[in-house]
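Below you'll find the structure, written out as structure tokens, and then a few comments.
A single protein chain has been omitted; all remaining protein chains appear in their positions.
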Amino acid sequence: MRHLRGHERVSGLEQLTGYLFVLPTFLILGVFVLFAAVYSLWISLMHYDPFFHTVYPVGLSNYKYVASSQLYWFSMLHALEYTGVVVTIQTFLAFFFAVLFNEKTPVSRFTRAIVFIPAVTSSAVISVLFIWVFSAQGLLNAFLVHLGVHPENWLESTTWAFPAIMGLNIFTTAPYFMIMYLAGLQSIPSSILESAELDGVRNAFQRFRYFYFPMLKFTVFFVVVLGIIGSMQLFDQVFIMTDGGPGNSTYVPLIYIYNQAFVFDNFGAAAAASFILFVIILILTLAQRRLISEVRWA
Amino acid sequence: MKGQEIVAARNINLEVKDGELFVLLGPSGCGKTTLLRIIAGLVEPDEGEVLIDGKVMNGVYPSDRNVAMVFQNYALYPHMSVYDNIALNMRVRRIPREEVDRRVREVADTLRITELLNHRPKELSGGQAQRVALARAMVRNPRVYLMDEPLSNLDAKLRVEMRAELKRLHRMVDAPIIYVTHDQVEAMTLGDRIAVMDKGVIQQIGSPIELYENPKNTFVASFLGTPPMNIVSAEELVGVDGLKALSPPGSLSGLSVGFRPGDVAIGDGPLSFDVEVEYAELLGDEVLIHAKRGSTRLVIRAASHTYAGQTSLRVRLDPAKLYWFNTEGEAIRQG
Partner (left out) sequence: MSRISPRRVALLALTVSVQLILALIYIIPFYWMVIKSFRFTIFANFPPNLLPTLQTVGNYVYVWHFSAFPHWYLNSTLIALSVTAASVFIGSLSGYAFARLRFRGRDILFYTVLATLMIPFPVVIIAEYILMVNLGWVNTYQAVIVPSTASAVNVFLMRQYFTTIPQEVEDAAKIDGLRPHQIFFRVAAPLAKPAYAASAIYTFIGAWNSFLWPLLVLHSVKMFTLPLAINFFKGANGSQIYWNQMTAAEVLTMIPTIVIYVVFEKYFVKGIALSGSKG
């Protein structure tokens, strides 16, 4: 006698339903992501003026143009600097917030809700609000004068404008990533921590070292990668608060792309610049994968 | 016999008759649930045919096979009331509302769950949930009932109670029940016939008593009965007085001897040998003695008063209750 075997039955109806159910997603993502990406690549090889319908291939000259643009590399360096600072600080800060607000206290629910407000608030509202916070007569100076710091018009200063934007983004994204860590912390079954306590793991440091950190490695990786992708695409705050200024001191790649396309009508160069940015983001995120090599992929 | 249906999968021919409670028994992973899912139409067999009332069912959608299935974890729809759980099948078949209501109440009455009809599944106890699952199956008057370990999530006391309930329901319905379990006690007490499965293969089919008395191979022999049958290599028993005379013709090498724990007695005589006692379990009137003969472990069931705690014993086999198995583990019939 041979062994009993069978395969899960797949009716034609089930196949058909499956294709119908995924069809809308593929239509939309197919057109607006996959096709659009290929189309962008094509545009980056063209001289493209959509308003006068003049389109002709120019080879790699858009890439040469962007690569030789000092402003573009300047903006790229800004983005890298910004990413290095913001991602590092927010990753740790968010973790600290998560551990802090995961502690059940009479005020933890309430305080956690408050801290999360920036994460659900429009970047436009936050940016406009912080224009005032950072202004000469703003909130920040009002506190700093108590500490004896000389008032500064933060966003008008080529030295301080970019750090101010960094600070604002750490302020708003740390709570967002806090939620990711909280989800991770809460997915650790309490029975594991209880049995750890029986095994002699008593203090917070050991708990962190042997449980939180190894079990949240995947979350940390996620937070870092999402942080990098978000930081390299910084736009809203800069556009609203300083528009790249003063004196290009807050110029970032997306401002460059925006200006090339929508101010100078140079769509080919904008597309080329976006592809260079894509490659750099890809390299940075893949490097994270190498750095945290033990991360198991789902 | 009120007509019959044949369920065939692969090279195994299973024939299940009307009014019969047919048990598929085997350890986990033996393929019994797969076989059940093949009959239900949830899994399509790679080869072979499933027939119900002589009609080939391959390729027929599960619900069009007119089978009902009861699952181990009940698989009730958590977002629907008990009433809606029972009624769903009839609703999708567009049976008139009054008819649905009449049948739901009728089956609820039979299963004594009328007062639960407005509850949600999560408010039910395990026993109640299983009654609802049975009601959901019964309300449709299926051609075949398929039950996949329906009692294994219940505690011991409830399981005994539900076993009796199942017996009662079984007498009320004409359709056969194909019942999957890994619990041989459940199989022996419930089944009209049992198919013992192992490694995707049906080892033996028969009534409980047939399987118990005439196991076809060592697997069946050791799977049925508690404690299981002792199976000892004949080589361990070389020199036992009178054994050769009972053995099948030919050499003893490679053969095994089987005997049930209750068919060994403490004492000397023909067919006796020495064993070393490892430990004993006192069960009241009876004692289970776990012993060793060479490298083979044995269990002996004896009356408590006959065993006084010795560390080595002489035991004697009942010559009428010996089973012989060949090198492949198949039973050798004699006489």
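Chains: A and B, in written order; residue numbering restarts at 1 for each.
Keep this in mind: contacts are C-beta pairs under 8 Å (C-beta built on N, C-alpha and C of every residue); 3 or more make two chains touch, one makes a residue touch a chain.
Keep in mind it's a predicted model, so treat the numbers as computed, not measured.
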item: Full-complex contact with the absent chain, from A:L45, A:M215 or A:I229; value: A:I229
item: Omitted-chain contact residue, chosen from A:Y82, A:F101, A:Y212 or A:Y251; value: A:F101
item: Candidate in contact with the missing chain, chosen from A:T25, A:S68 or A:S190; value: A:T25
item: Missing-chain contacts mapped onto chain B; value: 37, 40-42, 61-64, 67-69, 71-73, 75-79, 88-89, 92-93, 136
item: Contact footprint on chain A, counting only the chain that is left out; value: 8, 10-11, 13-19, 21-22, 24-29, 31-40, 43, 48, 50, 97, 100-101, 103, 105-108, 110-118, 120-125, 128-133, 135-139, 141-142, 145, 171, 175, 179-180, 182-184, 186-187, 218-219, 222, 229, 232-233, 235-236, 239-240, 253-254, 257, 261-262, 267, 270-271, 274-275, 277-278, 281-282, 296, 298
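The criterion applied here is as follows: only the chains that are shown with their structure count from here on.
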item: Centroid distance [mean C-alpha coordinates] between chain B and chain A, Å; value: 58
